[in-house]
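Missing here: one protein chain of the complex. Every other protein chain is in place.
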Amino acid sequence: MTTAGGGVRELSYAEALREAMDIALASDPRVILMGEDIGVYGGAFQVTGDLVHRYGEDRVIDTPISELGGAGVAIGAAMTGLRPIYEFQFSDFATLAMEQIVNQAAKIRYMLGGAVSVPVVMRFPAGSGTGAAAQHSQSLEAWFGHVPGLKVVQPSTPADAKGLLLAALEDPDPVLIFEHKLLYKMKGPVPEGHYTVPIGKAAIRRPGRDLCIVAGAIMVHRALEAAEALSAEGIEAEVIDLRSIRPIDRDTILDAVRRTGRLICVYEGVKTLGIGAEISAMVAESDAFDFLDAPIIRLGGAEAPIPYNPELEKAAVPQVPDIVAAARALAGGRL
Amino acid sequence: MPVEVIMPKVDMDMTTGRILVWHVGEGERVSRGTPLFDIETDKAAMEVEAEAEGFLHHRVPEGAEVPIGQPVAWIYAEGEAVGPPPGAASATGAIPPAAASATGAIPPAAGRGGGGDGSGATAGAAPAAIGAPRAGPTETGAEGRPAGLRATPAARRLAREAGLDLATLQGSGPRGRIQGADVRARLETAMSPVPSPAAGFTPEAGGLSVTRRGAGRGRPVVLLHGFASDSLSWAPVEAHLGDRPILRIDLPAHGKSPLLAVRSFAELAALMRDTIDRLDLAEFDLVGHSLGGALALALADTRPRRIAALTLIAPAGLGPQIAGDVLRGICAATRPESLAPWLRMLVADERLISDGYVRQAMAGRACAQLRAAQAALAGILFPDGVQAFDLRAALDRVGMPTRIIWGRRDAVIPWRHALTAPGRVALHLFPELGHVPHLERPDAIAPLLRGGMS
Partner (left out) sequence: MPEPAAAAEDNRPYIIRAYGPDALRGALLRMFLIRNFEEAAEASYMRGLVHGTMHLSIGQEAVAVGACLGLTESDKITSTHRGHGHCIAKGADVGRMFAEFFGKETGYCRGRGGSMHIADPAKGNLGANGIVGGGLPIAVGSALSAKRLGTGAVTVCFFGDGANNEGAFHEALNMAAIWKLPVVFLCENNRYGMSTSTERSTAVPRVALRAAAYAMPGVTVDGNDISAVAEAVDAATARGRAGEGPSLVECLTYRWRGHSKSDRNRYRSREEIEAWMARDPIPRFAALLVAHGIMSEDEVRAAEAEAERVIEAGLEFARAGPDPSVADLTRDVYTTEAP
């Protein structure tokens, strides 16, 4: 993390994102915000908040409900000198803009032999837990992680949210930020001023010797809670916060596997063909394989759309007791 | 039609039982009441006796888990032709055919007629007839390698790096999976700073070495030496044993026995039992020292009728403590200088361990493969410097005259383990002796052995 100094105070995740955008708007005239209802409404999750009043409607631009077009406009603007931050109202709506994100943003630089870059930032409120059911609760980050040319990050703390957003703005290539909706109100220490968190670097949130839990976004917090409970039982779990899905921090993950010999991947996206599959395969293909002392466990979302009923909704994604149980079985040599 | 031997239900909630040990070899004659095998349920171990007379065939392998009521062997009448196990196709239940055949439990038809000795009674039997004793004690050494060894990548890497044969390890993980901790424990216990090429050994096959002294008169004495020793260690005491026939058995990877890969104490005991069964002794006295003592006790527990008297000298198996550093030190030593300090710990009077004695001992341990095999064995039997097997219950069970001899200055196994013995076991505790009383004071020990043999 590079920091411009200054103090540290408590901010919510949403406030930290807003502060990052505020800093960017104030310091770089090329930065614009685009998205549905991000102006006077303040954004569906109040992330942009009052920024429109300070920077005007020309820079905090309410778009029509046109995700494909909106994303494409942001991409075109990024190719021609602006630094747009495009907010999707829900990450689920990325499905409407897949063409522009996947065929255009991700590929233009390569197709054109490096003649242009597409420095666009896209923000995606993601994840379940809000009772919004199947079309407003998905965790689709792995889809985009599959696409060369994109960068995909998943901040789990307010400080990282700000630092990764500012890093994304400095990045010459498309960066997609998946923000878990349940984190928006979470408070945490956030340094003042401008600083960046490197894209592609995971963070070890808690060291441990017995096993390592690799998680992203809200699952980091569940993993930490689980690790606390496990510690009381004498099981020391390392918790790694992925922070970036693409590029993924291979070194940190493999190193943790080499040290602990046991791996649990926890992620909210559907388990099959997800981030956990990638991490597992990465380990299996590497020399860290030779340090595995138990099967790898993946805890991912259920093989179902996110349901509405609160109990069903909870059951559809990994919860703290699931992580504790898996870790116990793994560390206890029962798997 | 052969008589079925089944896995009996001996507990109310028992659904399966495990064959702990067979007391009767494949093809051997049994009578009504002959102890056939021990079973282990989750509550108890008990002996099952033969209910018919004849020759035992189609034994399921030791260790097999068998549902109650399922056959575990068949008893054939004399002269009855032995085919495939009756109802084998349907009735074997939980026992996979591969497991049964992998043990070599069903002897090939050609295995009959061992040179006329002892097979005369059945010489006229039909082809594939029963009763032919096998040529030699070779079965166990080659048995029991599962087709796919189950081990974690970490365990495989650690073993690879240490030059250790994973097949020599017992897995503590689910379904016997060998885990990193199993290898580390082995390496910590058994492996010394000896470079890795010497650390591994190539397992051999074949029967244990048995040496005899004279035809003699009276009941034979069978001697089982201790860990890192061999049959020569009995020489001082043998001089005081009169003209009784003496048979000495070298432990695997000791003396003249092959470097067998042994995975557990139970397997080692089975190996020893098999060897003794093949000696075809009607009745004998059994003497064991240290690890040999533990084996002697295990044998006495499963062959009570043939062992007239049991003598245990500083036996293992009666408590957890053992001096792991001594075991490691001996296994690791490649020169007389590094071996001597450990040998001196075996005795109370260090003057006994002369330079000449040490050189001779080292000469017997010159082979790196042998040292590695012994280290591997120590890793299994005494992981982390702990005795991984417990025979105290066996000591309570055995009924033949039994004595325990121990030096109270034993620095390898605490003599106080002797105090766990029940009242009918005689204790001879020598205040001035160490771990090998029969080496330090053969003159004092031999009379006790003779006394037990009268």
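Chains here go by letter, A and B, matching the order in which they are written, and residues are numbered from 1 within each.
As a convention for this text, a contact is a pair of C-beta atoms (placed from the backbone, for glycine too) under 8 Å apart; a residue touches a chain by one contact, two chains touch by 3 or more.
Everything quoted here is computed from the prediction, not taken from an experiment.
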(Q) For the chain that was dropped from the view, give me its touching partners among the shown chains. (A) A
Q.
For the chain left out of this view, which of A:Val116, A:Ala203, A:Ala229 or A:Met282 touches it?
A. A:Val116
Q.
Using the document's definition of touch, tell me which of A:Ala74, A:Leu254 or A:Val283 contacts the absent chain.
A. A:Ala74
Q.
Considering the complete complex, identify which of A:Glu10, A:Asp50 or A:Glu99 is in touch with the unshown chain.
A. A:Glu99
**Q.** Touch list for chain A against the chain that is not drawn
**A.** 30, 32, 58-59, 61, 63-64, 66, 68-82, 84, 99-100, 103-104, 108-117, 148-149, 151, 171-173, 198, 200-201, 247
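Everything below uses one rule, namely that only the chains that are shown with their structure count from here on.
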**Q.** Mean-CA-position distance for chain B and chain A (Å)
**A.** 60
Q: Would you pull the chain A residues touching chain B in the complex into a rising list?
A: 261, 289-294, 333-335
Q | In the complex with chain A, residue positions of chain B that touch it | A | 152-157, 172-174, 179-181
